[in-house]
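Before I ask anything, let me first share the structure, which is written out below as structure tokens.
Left out: one protein chain. Kept in place: all the others.
Labels for the chains are A, B and C, by order of writing; each one numbers its residues from 1.
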Amino acid sequence: MNALVYLGPGKKNLRDCPKPTTTNPTDAIVKITRTTICGTDLHILKGDVATCQVGRILGHEGVGVIESVGPGVATFKPGDRVLISCITACGRCDSCRKGMYSHCSTGGWILGNTIDGTQAEFVRIPYADTSLYRIPAGADEEALVMLSDILPTGFECGVLNGKVAPGSTVAIVGSGPIGLATLLTAQFYSPSEIIMIDLDDNRLEVAKSLGATAVVNSSDGAAAEQVRKLTGGRGVDTAIEAVGIPATFNLCEDIVAPGGTIANIGVHGKKVDLHLEKLWSHNVTITTRLVDTVSTPMLLKTVQSKKLDPKRLITHRFKLASILEAYDTFSKAAATKALKVIVEA
Amino acid sequence: MNALVYLGPGKKNLRDCPKPTTTNPTDAIVKITRTTICGTDLHILKGDVATCQVGRILGHEGVGVIESVGPGVATFKPGDRVLISCITACGRCDSCRKGMYSHCSTGGWILGNTIDGTQAEFVRIPYADTSLYRIPAGADEEALVMLSDILPTGFECGVLNGKVAPGSTVAIVGSGPIGLATLLTAQFYSPSEIIMIDLDDNRLEVAKSLGATAVVNSSDGAAAEQVRKLTGGRGVDTAIEAVGIPATFNLCEDIVAPGGTIANIGVHGKKVDLHLEKLWSHNVTITTRLVDTVSTPMLLKTVQSKKLDPKRLITHRFKLASILEAYDTFSKAAATKALKVIVEA
Amino acid sequence: MNALVYLGPGKKNLRDCPKPTTTNPTDAIVKITRTTICGTDLHILKGDVATCQVGRILGHEGVGVIESVGPGVATFKPGDRVLISCITACGRCDSCRKGMYSHCSTGGWILGNTIDGTQAEFVRIPYADTSLYRIPAGADEEALVMLSDILPTGFECGVLNGKVAPGSTVAIVGSGPIGLATLLTAQFYSPSEIIMIDLDDNRLEVAKSLGATAVVNSSDGAAAEQVRKLTGGRGVDTAIEAVGIPATFNLCEDIVAPGGTIANIGVHGKKVDLHLEKLWSHNVTITTRLVDTVSTPMLLKTVQSKKLDPKRLITHRFKLASILEAYDTFSKAAATKALKVIVEA
Partner (left out) sequence: MNALVYLGPGKKNLRDCPKPTTTNPTDAIVKITRTTICGTDLHILKGDVATCQVGRILGHEGVGVIESVGPGVATFKPGDRVLISCITACGRCDSCRKGMYSHCSTGGWILGNTIDGTQAEFVRIPYADTSLYRIPAGADEEALVMLSDILPTGFECGVLNGKVAPGSTVAIVGSGPIGLATLLTAQFYSPSEIIMIDLDDNRLEVAKSLGATAVVNSSDGAAAEQVRKLTGGRGVDTAIEAVGIPATFNLCEDIVAPGGTIANIGVHGKKVDLHLEKLWSHNVTITTRLVDTVSTPMLLKTVQSKKLDPKRLITHRFKLASILEAYDTFSKAAATKALKVIVEA
């Protein structure tokens, strides 16, 4: 079958690979119909993800059809249409029993990382009963690809951890796909203000169209000041970090109001300065989280009931045969205005 | 009246000062019967607290008797025995309405800081109705001095923010008075393990006698390793920082388990390194808090019902006339083995 | 001044009454600009509210302008435009400190009940600092009359207690003003389904226009069956009782799903049957609540940011001189299609 294979830092190619088979009784083989590319895939290609070895099929998002199941799979049968979670959960270990699937002792984020992933014609999904979700009849499958990772990530790591609430004031630092997914799901809780902050005016325009009440271009270094102005000097109840570098985390420290929360989503490669000499008395909460995808069933319901339209994040579409072009478009987002790209298998 | 006056960095003295009077309708004048000295008073004396000016009467803890009340005070009358909260709360502003008294727009920590404090024969307490607590008949007033600051601080900033729970594993970094107050109140929630960490073996011995299930002397730099050993490699559910320096905060980062919480109590003078390059995916929560003293009524109940014995933190007793000696004893804790010192006025 | 006075069961009239004065230092006198009539006023007029005595000026909702304040009022001054809360809160007692203002030891629901109320040219408001809310510049005061009682009641007793959540399924039994206020504020949390149930097709039509996803006319006695049909046999996550009679509470018991919540808003005059022989094992929660109006500041923000448009509940407008006509219109709602009627003073 065709698959996109990681070949070491800076290198990848579409190759012919053996079709996967069920190796454990709880495995399912899924025929991919649509997948997408994540910022994390670009991290891997930079060589930043040590756990991902040369030869790995990339990708941890997608929808498809059950091709076959092992004898231990109870919930699905061949022909079922399914959403693939980016997080694999055994459902049995201490972490899974607490709903912290991201730290499943034999799962977590393994797809397209320590086992072969979804940018292929077929993929093997371990613990299928607890790592796949049935797609409701009549659902728009393309929209649901956004539920593999980006929407639960924005929602769980940003909105839930950030305690976004009716009437509250929110700033989201970073208006890329993940920041925008956070913006969409923050609106579940009717905050009064959602201020989007980014360096790219195009992305800020998109943010406005998706519900931001104010936007701030931070390229002049005065973002904190502008946020204070927008909030009557008070700062925000919730500051969400959706980039992953020290400068954006520090901005969150600057703009969070006493009693507020900084919810980190970004994947960080370096330590940051935590200004406890100021914050020790500010009654703030700082959270980190690798998405658990515990909210996937709820998100499916909000898509079905039209409270959420994830398709608005999709800007480009490609065939699997053109996935290298898809990568190119996705990685040059400033020029291509790409948010999420759909790859049809 | 006699009062302990701050005279600039390194300088203080017992002086004759005018007896305070009610300047606002919601004020009460309290005749102090017992007060104590806080680590924060030592910070002021080092010149570290810019808001506290020369000439200020120090002290923010104590019990006493109502001497007089302004016309706007509804709850208390002369002769009532009261506990003084270290936090002054108007009860009306947005912060107070949310229970965040520490950020009261006209109160907060002002006693012995921006207005005269309790290390004196009399003190003026603004917003008396919401900043004083009636002492139940028959209560041991000496024990209740611990409820002005140290016990709500340990409980709110450490135990509540740290989400200590039945069966959970807790480490408290710092076994001084505030760490020990945290140890006492952590036991309200029956955690399985409470590991106390300090450099001073005497304080660790005290910790054992107050309920620590394990103690670690961190002077060899191997505390993190020992905590991991004590927790089967997992780390702790709750790491409480009760010192206020980068090294102890970093230790908390090293020992907190995925899904766990770091609750900061310490007063920090410098920024710390936050290792988001590791913690971004660990689903941790970090909290800071200036005590709100919202738990004071509850703590009074636990003292009355013998669930809590705050007197165990008292090591020395002095008269107000000897308060300089009390300061000396308290500030040389390693030598004197002082925890909390009572000053009788 | 003119005021609507309760004259015993079935009797009321507009009378000339003495203008109130501040009797306590924390009182304010408010010149009423707009008030409204509540279902509870009709209860009083039926003689159902024993605490309300003959001669009482009715009314517990309204907006106005501060006329004068006692010496203990810190937050307001003459000329300030204010929203009057239906609940009077001292801000000092145990209940108020816990945010349960409805059970304030010297306040609670007293306006137009045990002290004179708002259906008058002027009203005395005790504990003005904690029982009035400043109206933001530029706000639509008419809309804000809905925030005195009906919106916090629907939100606190129905939506918050009912744990309405993104993706959840809600049924609201009763589509009168309070049920519709619940419908409006339930949408703060983006539930997937909100099913409104009533006997009156007109009110169900209004419900549809205000965001109900389905409506059920319960006059055929088959409402439970219809709700089960609408929810795939499962029942609802949240059933909100907004009527106050045994039949509607029993309907809630019939339609709540395992793990769900019944939030009672209705004022009940009789006991109801609780079917524990069925529900003991269904993991349900049942709540009751007299509104605390702790959410008023938040609701003000949602109105200001256009997340909530309370004006949609207003159907009629009268002058104070015509308040008897206003009562007539409000009490014959089936014929007049009245929801809330504004009375301008």
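Here, a contact is a pair of C-beta atoms (placed from the backbone, for glycine too) under 8 Å apart; a residue touches a chain by one contact, two chains touch by 3 or more.
All values reported here derive from a predicted model rather than from experimental measurement.
Contact with the chain that does not appear here is found for just one residue of A:L7, A:A74 or A:A222, A:A74. For the chain missing from the display, the contacting residue among B:E142, B:E193, B:D254 or B:E277 is B:E193, taking the whole complex into account.
Annotation: of C:T22, C:S95 or C:S131, C:S95 touches the absent chain (contact as defined above).
For chain C, the list of residues touching the undisplayed chain reads 95, 98, 100, 102-103, 244, 249, 258-259, 264, 266-277, 279-290, 292.
Residue positions on chain A in contact with the hidden chain: 25-26, 71-72, 74-75, 90-92, 94, 96-97, 99, 129-130, 294, 297, in rising order.
Residue-level contact of chain B with the missing chain is found at 165-167, 187-190, 192-193, 213, 297-299, 301-302, 304-305, 307.
Following the convention adopted for this analysis, only the chains that are shown with their structure count from here on.
Between chain A and chain C the centroid-to-centroid distance comes to 41 Å (mean Cα coordinates, whole Å). Averaged C-alpha coordinates put the centre of chain B at 42 Å from the centre of chain C. Chain C has residues 297 in contact with two or more other chains.
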